[in-house]
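What you see is the complex with one protein chain gone and the rest in place.
Chain nomenclature is as follows: A and B, assigned in order of appearance, with residue numbering initiated at 1 for each chain independently.
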Amino acid sequence: MAAPSPDLPVPAELVPLADLAPAITEISVSRRRFLGFGLTLLGGIAGATALSRLVPVFEDTSSAPPPIVPAYDPVGKAWTFVVDSASCIGCGLCVVACKEENAVTEDGEFARTWVERHAVADGAVYVDSPDGGMDGFPATSTAPGAEGKTIESAFFEPRLCMQCEDSPCTSVCPVGATYRTEDGIILVDARRCIGCGYCVVACPYGARYLTPAAERAPNDTPGIADKCTWCYHRISRGALPACVEVCPVGARRFGDAADPESDIARLVRERSPQPLYPEFGTRPRVLYLGPSVEEA
Amino acid sequence: MRAAWQGTRRLARATAGFWRTVRPTSRRGAVLGLVLVLGGAGVVAGALFVGATMAWSPYIESSIQPESNPRAWAALQPNYSLGGSCTECHEPEAAKAATASHAGIGCESCHGPLLPHVESSRGTYVATREIEAPTDELCLRCHTGAVGRPDDLRQVDPAEHYAPVCLQCHDPHTAISRRPPEVLHPLDNLPPCATCHGPEGFKARNQRHPVVPEDRCLDCHAAGRGPEVR
Partner (left out) sequence: MTISGRTLILAGRPIPLEPREAAGALGREIASMPRGLRLWFAVLLGAIAVAVPAALVALPPGWEVLGTTPTFEWGLLIVGYVFFAITTSGLCLASSLGTVFGIERFRPLEKRHAILALLCLTTAFGIIALDLHYPIRMVFGAVFVPSPSSPMWWMGVFYGIYLCVLVVEVWSMFTNHPRIHQVTCTMAACTAIVAPATLGAVFGVLVARPFWHGPFTVALMVASAFLSGTALLGMVFFAVHRLHLAGAERAASLAIPAIRLLLGLGLTVVALLVARQVLVGLTSDLPAFREATTLLVAGPLAWQFWGLRVVLGLAVPIALLALPATRTPIGTGIASFLAIAGVFVDRMTFVAAGQIAPTSVAGNISAPFAVYSPSLVEIAIILGAVAFVALAYSLAERYLDLDESDAHAVVTLPVPSLNRIRALLPSRRRVARDAAVGVGAPVPAPTPGSVEGGA
């Protein structure tokens, strides 16, 4: 923008656009340039279309393989996960198995499942989880402030997505990218997630994170929300989640509680495991046994 | 009604007036205008198409086909076996492991994801995918003493324990040490152990045994940890 300078004429009246029409028609365009313009335009559209094919969000899912598990009927399933914090020994094999099974990043900060160690000393609870327990636990608590303190009691607490029935994450998502399936598992659609982080701060259990980069579809988009799926690809094939599969001490149990004769249904009936932090009112579907819930 | 009619007429007159102002006055101007209009429409349509296919379609697709994304999740390829495959080929090892104190621990807890191994042997019973041997790091995940572990779990301090390679002395499929012959000599009034059991010479101790102070022998060998002295 410039100030009016004396050598430029300032028109007293504004010139309506209509008066400029003859001036516009006088602009000459050579036929060749004209043809070039049209070709550039067409090329641009074609190029943009081709480019859009390369963008992962545009992957055509209709060409995805037909359902591998045609027999799986999600309706009527009551998948239940029970964690026994009394028998967990903090080996961290579940964390490793989860990362291997789900192509979760190696960075210990990002974990779909992790193990915490709760140590009581001088009446205070010190919680540590070095790299999510990925490499096991050192002899003493690494929690800040716990050094040199005599630990009175301690236990390990495996954590994962609680697949809540009143899930805050699904209700706050502005674009409906995270949702609950018919069998109650909460999943994230990588192509719809905008990466706002609202679900991450909304989760009372800290089960979510914005992934730096998952290596495999469907969560292969960096910067979108990611979380435990209870190994949806395994349970829909009738197998156990990877963390349950590898736990050497049976601290993680999984099954369909809809069948009253199943082990998990019996376990729930006989030992009445409790959810963690029921005060948040999200009705978690991971239930805990042992010191995790006994002290609270 | 009348007002509406008048309104329509006024609109028509205004439209005609607008047309008069923009009407091309030459052939070249007409062609240019036509191309501008068509080209503009093409650009808008292209932008809409690209935008819609890039960002819009997942939303539309998920509204029309809500099961498409769960299906994509379910179609992921597992790495850990889906249960019950190992004993098909490894019957003796499985039977042996079932009697050990490690009984009940799944094969993949220590051997890692085995589905690629299983898949590579399908039909031929000859696996082309090797399994890595577990390392000491794996054993120590459970057997290092750490706050919070139950007392009845065998725990060692790697700094104190005879450390080089766990599997040289311990068989995880039986989970007991390979026991040396029982020592049947009295403990009273003996010369220092190293007199006979020094690094070399008569009744030399195992070459892999760590160097420890003379007076610490009985810390392990009389306490039920490692080869016992009677």
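Going forward, contacts are C-beta pairs under 8 Å (C-beta built on N, C-alpha and C of every residue); 3 or more make two chains touch, one makes a residue touch a chain.
These numbers were taken from a predicted model, which means no experiment stands behind them.
The omitted chain makes contact with just one of the residues A:103, A:120 or A:202: A:202. The omitted chain makes contact with just one of the residues A:159, A:234, A:253 or A:285: A:159. Considering A:103, A:120, A:139 or A:172, the position touching the chain not shown turns out to be A:172 (whole complex).
Touching the omitted chain from subunit A are residues 1-5, 8-11, 13-17, 20, 57, 107-111, 114, 116, 127-132, 142-145, 159, 168, 171-177, 192-198, 200-210, 212, 221-224, 279-282.
Taking the whole complex into account, subunit B touches the unshown chain at residues 51-52, 54-56, 58-60, 62-63.
Simple rule for what comes next: only the chains that are shown with their structure count from here on.
Distance between subunit A and subunit B, defined via averaged C-alpha coordinates, is recorded as 16 Å.
Interface residues of subunit A, counted against subunit B in their complex, comprise 17-18, 21-22, 24-25, 27-29, 34, 37-38, 41-42, 44-45, 48-49, 51-52, 55, 57-58, 61, 64-65, 67-69, 72, 74, 87, 89-93, 97, 100-102, 117, 119, 135-141, 151, 154-156, 175-176, 179, 181, 185, 187, 189, 191-192, 216-218, 229, 231-234, 236-240, 242, 245-248, 250. Subunit B meets subunit A in the complex at residues 21-26, 28-29, 32, 35, 39, 42-43, 46-47, 49-50, 53-55, 57-59, 61-62, 66, 68-80, 82-83, 102, 104-106, 108-109, 112-113, 137, 140-142, 144-150, 153, 157.
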